[in-house]
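A single protein chain has been removed from this complex, and every other one stays in its place.
First chain written, first letter: the chains are A and B, and each begins at residue 1.
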Amino acid sequence: MTRGESRRTVGLGSLPRRDRRGRIFAAVCLAASLLPVVVAALLLGAVLQTGAGLEEPRVLLERLAGSGTQGLLGSVIGSLWLVSLCIVIAIPLGVGAALHLEGPRRRGRSLLALNIANLAAVPSVLYGLIGLELFVRALHLGHSLAAAALTLALLVMPIVAVAARSALRAVPDELREAGYALGATPWQVTRQVVLPAALPGILSGAILAIARAFGEAAPLLMVSGLALSSTPAQLGDPQHVLPLHVFEVLARPGDASQVDAIVGMVVLLGTLVVLSAWAMRLRHRHERRRDGQ
Amino acid sequence: MPSEPKLRVQDLSAWYGERRILDRISFDVPATRITAIIGPSGCGKSTFIRCINRMHELIPEARVQGRVELEGQDVYESSVAPEQLRRRVGMVFQKPNPFPTMSIRDNVLAGLRLTGEAAPGGDDDTVEQALRAVALWDEVRDRLRRRADTLSAGQQQRLCIARALAVQPEVLLMDEPCASLDPIATARVEDLLGDLRGRYTIVIVTHNMQQAARVSDHTGFFLDGELVEFEDTDIIFTSPGDRRTEDYITGKFG
Partner (left out) sequence: MVGLRISAAIPVLLTVALVGLLLRGAWSMGEVVMPAAGLGSLVLGTLVVAGLATAIALPIGLLAALYLGEFALPRRRRWLKPALELLAGVPTIVYGLVAVMVVGPLLHRIWPSVQIHSGLAASLVLALMILPTIASLSEDALRTVPRQLREASLALGATRLRMLWVVALPAARPGIVAATMLAVARAMGETMIMTLAAGDGGSIGLDPLRAVETLTSLQGRAALRGLHDPSMYTAAMALLVLSLMAHGIAHRLVRRRGRWS
């Protein structure tokens, strides 16, 4: 059948046949994109089932509260301390780097951007080694909370920097111009006009950084002196943080029951979900406000 | 009729990179009067007023040559800090740009806050005075703490004018201030200009000839970076001296 003939005889009949292949393909793609979500949910359910009787939130909370400061509860508190300290260090550093990058053109700017990109390429465990050599040993901080917080701050600083950078970029030039026209210096304009306008974006970057710092374990392996803890963990010990606690329960099955690890996992996941939802809401609200103007 | 010009422009030229935007502009801006700058788009009007308050040089590849004198002193002299200049010469932009995260009240005070100055006579008085000057006081007196982006475009623009006035400048530069406003809001801003006349020296760039004719005392016609003619508004619109001015005004181009 020549082309001309097929064109004449083509009616609605021949179209669905080709369309069906496309439709099957689309269905396959849908399945592929749902697969990770479904698998994750199944795995989560399976884990909860392993720790029998943990399906109810109430039971989880009781278990958590009852574990005391040397157990799971203590490690949650320890995590909170560590993350707070880390964030207090990381936010100024990250915002500072972003301001530097977005400021007037200077030599070495692309070098800086390249280095920040490089840092993202470094696996998190190597941050642990940096922290070990630099903070624990060279600066004689020992296996302390300070060393751990500094190490984590290095890890999450690029997250804050990247978010801050795009938030600063998104501030419309007209606002800056208005500031200049009123006779303000560049620094005054930055501090009082640009930064407040960029705040939602910076904040959502900070939240992502918190979420990351809360769940990181690999750097802390190196920095918090895990092996040295033969004595039960006290509050304020850098190794007494949630992700490490879960790790220890799994890696050295001993007295602690595996259920502890599962409860810890639930807390980690719950925190992640809450923080992510918050960051997303901030982003949406900021975008909506910006478009509405 | 005031004798000393407030601003004196002498052989002002401006470039953006290799492209020349203004070509040896020279004229005097009389004090406490309204001077309009008209001309087709791309003739350099906006660049011109940005050269007066040294905003043009904020663009990376901008260059300026010539003199701009404010009461006899060259604003481009190395001893002059641009920030100081901009306190005496304020600017209102084409699109209203209040600071969105600040309240109405804080926006008015923004010029002072940004530079760390205290408001002469107290914050509340300054806010009220500035808002009255732009005929906005009665409309917003009950919601001063509300965010500035809750106002309409016309109100926002008047707020921006109030913000500029709160710094107590001597000169007010306006870059097509009514371009993004509807006719009613435009009329209110034009009325406002009539009130400000006599207290401030105003230079207003506009692409709307009728507005220039309504509002200004003197008018300058720019074309392709040149100042073609500068005259009393009445004269320029009834019997312009230059053929090009006449063509533009009668709508033959632009």
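The rule we apply is simple: contacts are C-beta pairs under 8 Å (C-beta built on N, C-alpha and C of every residue); 3 or more make two chains touch, one makes a residue touch a chain.
All figures in this text were calculated on a predicted structure; none of them were measured in a lab.
Q: In the full assembly, spell out which visible chains the left-out chain is touching.
A: Looking at the complete complex, the unshown chain comes into contact with A.
Q: With the missing chain put back, one of A:L129, A:A146, A:A170 or A:L199 would touch it. Which one?
A: A:L129
Q: Of A:V59, A:V88 or A:M280, which one is in contact with the hidden chain?
A: Considering the complete complex, A:M280 is the one touching the chain left out.
Q: Of the residues A:V39, A:V59 or A:V88, I need the one that contacts the missing chain.
A: Of these options, the touching residue for the absent chain is A:V39.
Q: If the hidden chain were put back, which residues of chain A would touch it?
A: 18-19, 21-22, 25-26, 28-37, 39-40, 43-44, 46-47, 50, 92-94, 96-97, 99-101, 103, 111-112, 115-126, 128-130, 132-134, 154, 157-158, 187, 208, 211-212, 214-218, 221-222, 225-228, 243, 246-247, 250-252, 258, 261-262, 265, 268-269, 272-273, 276, 280
Assume only the chains that are shown with their structure count from here on.
Q: Quick one: report the Å distance separating chain A from chain B, using the average Cα coordinate of each chain.
A: Distance between chain centres, rounded to whole Å: 48 Å.
Q: Using the touch definition up top, name the residues of chain A that touch chain B in the complex.
A: Against chain B, chain A makes touches at 105, 172, 174-175, 177-185, 188-189, 192-193, 196-197, 199, 289, 293.
Q: If you look only at chain B, which of its residues touch chain A in the complex?
A: So the residues of chain B touching chain A come out as 53, 55, 58, 60, 83-87, 90-91, 93, 95, 97-102, 110-111, 113-116, 149, 160, 163-164, 167.
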